[in-house]
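A single protein chain has been omitted; all remaining protein chains appear in their positions.
Going by the order they are written in, the chains are A and B; count residues from 1 in each one.
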Amino acid sequence: MMNNVDTDKHFKLRKLKNKVFKYFLYFLSGLSIIPLILIILHIIKNGISAVNIKFFTSMPKPVGESGGGILNAIVGTLMLVTIASVMAIPVGISTGIYLNEHRKNRLSYYIQLSAEVLQSIPSIVIGIVAWIWIVLPMGHFSALSGGIALGIMMLPTIIKSTEETLKLIPHSLKEASLALGVPYYKTILKVLLPASLSGIVTGILIGIARIAGETAPLLFTAFGNPFLNFSITKPVASLPLLIFNYATSPYDDWHKIAWGASLVLITFIFTLNIFTRLFTKKYKVKF
Amino acid sequence: MKHSRRNIFVMFLSVLMALTAVSPASAAGQGETKAKNAELLGAGATFPYPLYSKMFDEYNKLFGVKVNYQAIGSGGGIRQMLSKTVDFGGTDAFMSDKELAKADGTILHIPTCLGAVVVTYNLEGSPKLKLTSDVIADAFLGKITKWNDERIKALNPGVKLPDQNITIVHRSDGSGTTFIFSDYLTKVSKDWKKQIGRGKALNWPVGVGGKGNPGVAGLVKQTSGAMGYVELIYTLQNKMPYALIKNKSGNFIEPSLETVSQAANIDIPADTRVSITDTDAENGYPVSSFTWLIFYKEQNYNKKSLDQVKALLSLLWWVEHNGQKYNEALEYARLPEAAVKRAEVILKSVVYNGKKIDFKQ
Partner (left out) sequence: MQELITSDNGSIADMQTENIKKRSNSFDAVASSHKNNMGAEKTFNAVLLIMGIVVILILAGILVSLFVESIPAIKYNGFGFLINNVWDPVTDRYGAVPFLLGTLLTSFLALVISIPFSLAVSIVLAEYLKEGWIPAILKSATDLLAGVPSVIYGFWGLFLITPIVRKIELSLNLPPYGVSILAASIILAIMIIPYSASIAREVIPLVPVDIKEASYSLGATKYETIKTIILKYSMSGILAGIVLSLGRAIGETMAVTMLIGNSNILPKNFLSLIFNPGNTMASVIANEFTEATGNIYLSSLVEIGLLLFIVSFILNVIGKRIIRKFVIE
């Protein structure tokens, strides 16, 4: 009799524990996305009033004068991302192909290791290196040095995504092409690459999303510029750099511009993210 | 058919090559063709940054010359000048003989304006406080920790001081403002001289660091009970209170254009490197200073074109003369006539390949 009650109690307790645990996990998970909601709301609330056509088309005003826009920073960010892409995409894709084609090779092992280590280097350290490599010998800060720093950061992402996508392509596809007498390099360029295009593009977009918001490697490379600049040998502004400088200033006007710039930057990055996802979904084909 | 496929391959290759290898090379080529639309790069002190950003904005409207000045701190201005990564540097602390000796070439200074470093704070009601040098020194040494400390109370009868901790805010970066402030305290406080000394970056015993004058002002504004030091304009623009400081003659002086100019009313040496803190002037504000722009005497380095050098000299000349009219609106005192005369001589002494330069004045 007694025993039965005990078991019953014990059983209930276990069930209760199970339930409590479940809801506790739900609670924690819910909590962990609250910062995201807060950040987005905060940026929208403070940023939306700063953003208008003029914000995109005009230049910053001198300290203490209200108004002004972020055209220089938008142009600068686009330039930096372009330079980085121009550097990282060809090297990254070629390396990805090499790794896929020579899987058991000793050199492949070292390339793979290098890509992994590159990925783990803190962004500020890459900034130092770009300063040593480009700024010192050139004698001045430049968009080029910032772009190269960002390119180095983008490279591992592209190598990895290319390699992984190529890995997923069935051998039969490649063999079919080779059996038809298509030369090896053409098989890669015209069969394997197109087949894995969406994966590679996704990798590129992820890479761009990763570097577009980077500030640390630009502090002593791209340096910032209150004027519009299209030359890659001159310093340029960038959105994250502008946000950093304006956010830490005491001026309310500048804070407002920084919130507006944050809104622009985060919209750009989230759009890339969403685009990436749609892209992957649309072109996902089962073999 | 065969051709078109090869073409694609060749295109792929050439794009690869062109994009990776050639881009730095083509970049180098671009720099030289752009000389006529001169762009000048400066970096350094945050203390005169509001003034410079106004001046250079106007200068761009007038002459179409873009002057990019990045406020990274005086230490940064000197560093970047030494590594020759900028056309000119800005600093509130004139370079020491030791620093000048490190440079690869002679570095010249010209003063651009006068400013005051003020002690600002965040207290309810923003009362106007009176402070003496030893109280300031002890607060920044961490010896006075409460706002209602007897010594602060004694100086400010009638002001209600809260029982609140003093949060010291100082600079995190190498700064001329720090140099001026510590130069003053070193002159007036033995403890300070022994423990801390003067410098652009100090080993602070207490407090938080903010980056640049804007960073410090931002932190003080955010932190109740904070005390920090910034350039006067930053407190005015942000409606922050500042303290009256007792000078050598025993008067409590409010920082202003007038009191700063009084402090600068002295003999200026030929190289313009002079400290005017702890002034003898009866109504001079004791934490005043010149701020300088620095540049090389020999301008032919890093393949700079003569046109670019001329553009730099014209700019500097303008800053010393017509540009001065922007000073007072932004609460920086104008340069005394004597200082401008010295600067003119210095600017005319700049050379390119060892030859004098004929620039637009």
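List of remarks:
One rule holds for everything that comes next: contacts are C-beta pairs under 8 Å (C-beta built on N, C-alpha and C of every residue); 3 or more make two chains touch, one makes a residue touch a chain.
Since the model is a prediction, treat every value here as computed from it, not as a measurement.
The chain not shown here makes contact, within the complete complex, with A, B.
Considering the whole complex, the residue from A:21, A:56 or A:230 that touches the absent chain is A:21. Of the candidate positions B:67, B:152 or B:202, contact with the unshown chain belongs to B:202. When the whole complex is considered, the residue among A:72, A:85 or A:123 that touches the unshown chain is A:123. As for the chain not pictured, it touches chain B at residues 1-2, 6, 9, 13, 16, 20, 43, 72-80, 82, 99, 102, 165-167, 172-174, 197, 199-211, 219, 222-225. Looking at chain A, the residues touching the absent chain are 14-15, 17-18, 21-22, 24-29, 31-33, 35-36, 38-39, 42-43, 90-91, 94-95, 97-99, 101, 107-108, 110-111, 114-129, 131-133, 152, 155, 159, 165, 168-170, 173, 176-177, 180-186, 188-191, 194-199, 202, 209, 212-216, 219-220, 240, 243-244, 247-248, 258-259, 262, 265-266, 269-270, 273, 280, 283-287.
Here is the rule we go by: only the chains that are shown with their structure count from here on.
Chain centres here are Cα means. That of chain A falls 35 Å from that of chain B. Looking at the complex, you find that chain B touches chain A at residues 5, 8-9, 12, 15-16, 19-20, 23-24, 27-28, 30-31, 34, 39, 41, 43, 49-50, 53-54, 56-57, 60, 66, 68-70, 83-86, 210-212, 214-215, 217-218, 221, 234, 237-238, 301-303, 330. Against chain B, the residues of chain A that register as touching in their complex are 61-64, 83, 86-87, 89-91, 94, 135-136, 138-142, 144, 185-186, 189, 223-227, 229, 231-235, 248-251.
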